[in-house]
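With one protein chain held back, the other chains of the complex are shown just where they sit.
Let's turn to chain A:
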Amino acid sequence: MDDMMLLTFLATLAGAAWRLATPLIFASIGEIFSERAGVLNIGLEGTMLVGAFCGFATAFATDSVLLGLIAGIAGGMVFGLIFAFFTITIKADQIVVGAALNLLGLGLTAFLFRTYYVSTGKGIEIAQPINIPWLSDLPFIGEAFFRQNLIVYSTILVTILAALVLYRTSFGLTLRAVGEHPRAADVAGRNVAAYRYSAVLVGTGLAGLGGAFLTLGHSNQFVEGITSGRGFIALAVVVFARWSPIGAFFVSLLFGLFYALQLMLQAQASIVVPYQLLQALPYIMTIITLVVVRGKGAAPSKLGQPYDMR
């Protein structure tokens, strides 16, 4: 490869990385809210699938990407409500309920898709790239960062907003307290259960949005298991990012890079590695990160534990 080709390759890679990171950014930031409040929702994968399906179905019916996105968020939140009811109100085990939601999400969306849509074979209108004037004309950088669709751009906004809410509002302060020392928050007059519900709803809403992006901003179709483990990777992102939204943004980009690299290397005829191996790249990296970033250092200390008022 000569220099020009390498630069083009890198620019395309960076652009694809950001696109592929987008669902991870939404889901992991959502999960950070949930976990900061002490609720470990491993049902992200199922929740994202529901978001992806609701987004697809709504856009299919209305031809509106915006309505699709809203439906994706709403679908995620419905799943969140189920999760919150069982784990916070009933105080069931969070892992068990999360696993159940993963199975439910996979089965339910596959069933509905096969029943109503699979024979249509029709795609949907998806969010179109918006070229930012002047910047998008910059060589290489323009291609990578300024010719994305609105959903991809919005990850920056969501990240900043999440950080502000978490660190600069009374809501965020209480949320952080609720995951660490719920009794102290309770004694200070805050309703622990209400905060945990809100955190789970924010989390699953964002996970639903991340899922909806897959059908509305990336491919134009729903496919069974379209998330292909992104919900689980988002859980790893949260740990790697040490429960910080800004950290989650960059860690997601890193994982997005692995996804993009994997795709682009498959397209390179000169590389003779079995494509299955390349496909496994993001997952291998997940395992490696979890081994490297060991310990629970920054984890909320009451993560996964129901709160019992005396």
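Criterion: a residue touches a chain if its C-beta (ideal position, glycine included) is under 8 Å from a C-beta of that chain, and two chains touch if they have at least 3 such contacts; residues count from 1.
Note that in this section contacts and distances are computed from a predicted model.
K.L.:
For the chain not present in this complex, what protein name does its UniProt entry give, out of "ABC transporter ATP-binding protein", "Cytochrome c-type biogenesis protein", "Fe-S oxidoreductase" or "Electron transfer flavoprotein subunit alpha"?
P.N.:
Cross-referencing UniProt, the chain left out corresponds to "ABC transporter ATP-binding protein".
K.L.:
Quick one: which of A:89, A:128, A:268 or A:301 touches the chain that's been left out?
P.N.:
Within the whole complex, the residue contacting the unshown chain is A:301.
K.L.:
Out of A:187, A:267 or A:292, which is the one that touches the chain we can't see?
P.N.:
Selected residue, touching the omitted chain: A:187.
K.L.:
Quickly run down the residues of chain A that touch the omitted chain.
P.N.:
Per the touch rule, chain A residues meeting the hidden chain are 168-171, 173-174, 176-177, 180-181, 183-185, 187-190, 300-301, 310.
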